[in-house]
Structure formats: C-alpha cells, structure tokens
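Missing here is one protein chain; the remaining ones are kept as they sit in the complex.
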Amino acid sequence: MKIDAIVKITFAVVSYTLIGLIVALIGFLIVNGLDNIDLEFLTAFPRNSMTGGGIWPALVGTVYFVAVALLFSIPVGILAAVYLSEYSKDTAFKRLILTANNILAGIPSVVFGLFGLSLFSITFGFGTSVLAGGLTLGIMSLPYIISNTHESLTAVPYSYREASLALGANRAETSFRIVLPASFSRILTGVIIAIGRIIGETAPVLFTGAAFYITRNPTGPFEPAMALPTHIFVLSAVYPDNVTPKLEGSISLLLIIVVVLFLLVAIRRRKETKKLEV
Amino acid sequence: MRRKRVELSAKVLVTFAALLTSIIVFGIFYFLISDGVRVFGRVSPKDFLFSARWYPTYEDAEFGILALLAGTLSVTGLTLVIAIPLGFVCAIFLAEFSGRKSHDAIKYIFELMAGIPSVVLGSFGLKYVSRWLMEHFPLHVWTGLNVMNASLMLSILAMPYFVTLVEDALRAVPRDQKEASLALGANMTGTIFRILLPQARSGILNAIILGTNRVIGETMVVLMVAGGATMVPSTIFDPVRPLTSAIAGEMGEVELGSTHYFALFMIGVVLLAISTVFTLIAMKLKRSKGK
Partner (left out) sequence: MEDTIFVIDELNVFYGEKHALKDVTCEIPRRKVTAVVGPSGCGKSTFLRVLNRMNDLIPTYRHTGSIKLLGKETLTMDAVSLRKQVGMVFQKPNPFPKTIQDNVTYGPRIHGVKNRQRLKEIAERSLKQAALWDEVKDELKKNALNLSGGQQQRLCIARALSVEPEVLLLDEPTSALDPIATQKIEKLIEELSERYTIIIVTHNLQQALRISDYLMFFYVGELVEFDTTEKITTNPSDPRTSDYLRGIFS
C-alpha cells in the first residue's frame, strides 16, 4: 500500500507540474500580447517596416488559406470516408487506401510544401498564391478529415442502415440521407480539429502561397496572401527586435484562436458522450 | 431509372474520392523523386548521403547531408529522452490514477498542447529559451539556439502524442488482467509495471514510432531555434541544422532548377522515405496486435 501511495503522488506531482507549466506558457503568451491587440492592430495593414499598423492582411490571408483548404478536403474527405465505411469490403483496394491515408498523415509538413510548390505552383502554374497554398494545406488536412469522418460513420448504429435498406433504399440513399446526417455533429467536430491543426501551419504555405508583406489584400485565388503563422515567423526570425509588440500581439491572437477552437471541440465532445450515456 | 443512375454515379464518386488519396501519395512520391534524383547529375549518391559538407551556396558548391542528418538525429534523440519518460508518467497517471473529472481536464490540456502552432513555440524558444540557456549554462553554451533549445520545444509538441497513444495502449489491456493481478495481492505499482506495461508493449512501441516520426518531420521549431549550423554536434549545446530546417530555410532563396533546388527535393525524398517506413512499421505493429 505504501509504495502505491508514493508512486501515485510522484506521478501526480509530475503530471500536474507539467500541465501547470504548459498552462503557464500558453497563458503567458496570450496575456503578454493582449495589450498590443486593439482595433488598429486587427484592421490595419503593417507600416514602417512592420513596426506600426496591424495584421489585417494576415488575418484575411489565413481565412482564405483555410477556406481553400477546407473546400478541397471536406468534400473529398467525406466522400472517401463514405467509401471506406459504406461501400468497401475487406479487399486489397481498401487496404491500399487505408495505407495511403496513414502515409499521408505521417508526411512532414515541409514535404507537403515541396509537393505543393512542384505540383501547384510550378506544374499547374498557380505560382505563389492563395490557391497553391490553400490546396497544399487541403491535402495536408485530408487524412484528418478522412480518419475522423470514417470513425464517425462507423459509430452510426447498423440498425439505421438496416431500416433504410428495408424500406427499399439503395446504398447511396442510405449513405447520404441516413448515415451521413446521423453523424453530422461528429464530422463537424472533426472539421474543427482540422481547422485547429492547419490554421497554425507555416511550412506548407511558406513557399507556396505566403507573402512576407503585401500592400493590398488578394482579389483572386491566383495572388499571394499573408498568413498569421508565417507573419509570426517573419516577425520573429527576420525582423529586428523593434517589431516585438506586433509579434507578441500576433502570437497572442493565434493562440486565442487555437484555444477557442479546442475548447469548442472539448465542449462538443462532452455533449456527445453525455448523449450516449442518457 | 434516374435512381439507378444516381446510385451508380454516387458509387463512382466515392470510389474516386477514396482513390484520390492513393493518387496523392503516389503524386507526392513522383514529384519529389523526379525533381530530387536530378541532383545526382552533379553529386554522387554516396557523397550526398555520406559527406558532412553542405555548402550549397559556395562557388564550388557541395551537397552532403550527413551533418544535416546528424542534426535531425541529435534533436530527435534528445527530444525522445525528455518526452518519453515524462509522457509515460503522465499516461500512467491518466490511465490508472486520475479521477474522471481531472482526467478530462488534463486530457484537454494535452490536446491543446498538441495544437500549439509550432511557429509559436519556435518564436518562444528564440526569444526566451535561448536567453535562459545562455544565462544558466554560460560555461557550455556559446549560442542559445542549439540542440537543447530545439529539443525542449519539440518535447512540448511530441509529449501529447506519447501521452494519448500510451494511455490508449494501457486502457486496451483487458480489465480482468489487472483485476487478476490485484486479486492475487499484488499492489497497483507492481501491477502496472509487471502486467499492464508489458501487455501494452506493442501499443507503446507504436506510440514511440509515431511520436518519433512527428519529431523528425517538425520544421518550424528547428528552423527557428536549432541554430542552423551545418556541423555534426559534439554536445547538446551545439547548434545544428536538421533536414527539415534546411529545406524550409533555403527553399525561399534557391534558384528554380538549380542543383541546390534539386538537392533540397532530394532531402524531401529522404524525409518522405523515413516517414513512410515509420508509418508502415506502425501499421504492421497495429495489425499484428489486432490478431
């Protein structure tokens, strides 16, 4: 009994210290930059070699990149997951797709950047643009969407499918009108996680879509844009210390966005487990 | 027979979407390799892999990635040394000792931890950790941007992976195994180390492989805080230039179609090969466990 108590306390102390440090780190980075976030910071273009103005174009650019990424990965990912859960049998083809999906999930982000550069920017001629960067991020987020949607679809009770088929519905009608809607909430949670993952990604857009500095927002998909994470990289690694207030504000803002997204996911998950318990 | 037509097109559509994943993976290999191999027109594969001289911008450019590889290995190794033990402690605490409420809260923090954008950690390491290292280890440290700094920051990214996967592995051990051990009069600690951990070993190995893969591929942290020196490190306070940071740091300035450009793609091929092998091993482990 005694050793159990010692181990338990030691493990608890280590775990809580670690958690404490992480919370402190995130809290510090958020609070540290909070003072620098004001209306001008959110709505103005950078000025005076990034020491003045705000980060408006980086916010707009991030929204564009994420939007293009999701426009690609949500439909493709959901359809692929429908195939895996509703259509495929245990064949070599299914194993090939599952393997490909796992490989895709493990590829380093900078390698996606190289691929995006080679395929979208050069071969397709999109150049450094919202489209090239967004599609690169989209491909990166694809395995998350597929795995999560696949899991959500598999969690739908088999009896729903049975009931639908017994009414004379075919597989497509059953998949798209019964199974997909029944798992909508969980799929959405997965999409939020995917947004949380790609919103802070820097390397894939660094040489496919991101501009260091622009004087007007992109008006079409073939123009480059700024992005919040690349902006943070540029401010901390390229510019001298006199941009620190802007850097701290940008970090704070990005972390707030990420924390809110993850909080949203946690709340939604709790609701889902509650629903299952009732 | 409109219904039949819709049904058929739905089938074609979902099959194609699924196939697209494989096409993309194939495409990534194709595009990286087809650009990457062109470096061998100028550099022999042997020099590329086994020379430690990476001087891509010199007049007499050299493209040996051994020092970069050493950078990746040193940073990854130290990160694992920090993150695995801590991750284990947290995972065991979560799986066996924590109450339900605290479990959910801790789990949330870990998920959030994995979600911290790496560029933010890079920036933190650059501004704060480097200064802290300089002040506290003045005898050893000649630059605050080094293997140690990068590994500390990467540990923050890697640990949640270990914690989550190891916890899952522990929870996957059948309950009756644990109860049988406790019923024999074994204490909890003995049960964890003699029964649970050995039974969960393939899951734990899986966690280590996937976590390592993550660390090797991480880019922004090492780009910003590993120091960027092309040297084989002799201490953990030496600056290094891991593979990923070479690509991210140099791609912006490189001339399209130059040897340097192709060399960076070849580094991409190396990274791709490493991550693919790791993924396949992890899948194999998981499958053999399932049987």
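Note that the chains take the letters A and B in the order they are written out, and that residue 1 is the start of every chain.
By definition in this document, contacts are C-beta pairs under 8 Å (C-beta built on N, C-alpha and C of every residue); 3 or more make two chains touch, one makes a residue touch a chain.
Fair warning: this is a prediction, and the values are worked out from it, not measured in the lab.
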Contact residue for the chain not shown (choose from A:27, A:75 or A:181): A:181
Among A:168, A:220 or A:240, residue touching the chain not depicted: A:168
Missing-chain contacts mapped onto chain A: 89, 157, 159-160, 162-170, 173, 177-178, 181-182
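We take it that only the chains that are shown with their structure count from here on.
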Chain B to chain A touching residues, read off their complex: 3, 6-7, 10-11, 13-22, 24-28, 31-32, 35, 86, 89-90, 92-94, 97-98, 104, 106, 108-113, 115-120, 122-124, 126-127, 156, 159, 187-189, 192, 210, 213, 216-220, 223-224, 244, 247-248, 251-252, 256, 264-265, 268, 271-272, 275-276, 278-280, 282-283
Complex interface listing, chain A residues touching chain B: 1, 3-4, 7-8, 10-12, 14-15, 18-19, 22-23, 25-26, 29, 75-77, 79-80, 82-84, 86-88, 96-97, 99-115, 117-119, 122-123, 139, 142-143, 146, 170-173, 175-176, 196-197, 199-203, 206-207, 229-230, 232-233, 235-237, 244, 247, 251, 254-255, 258-259, 261-262, 265-266, 270
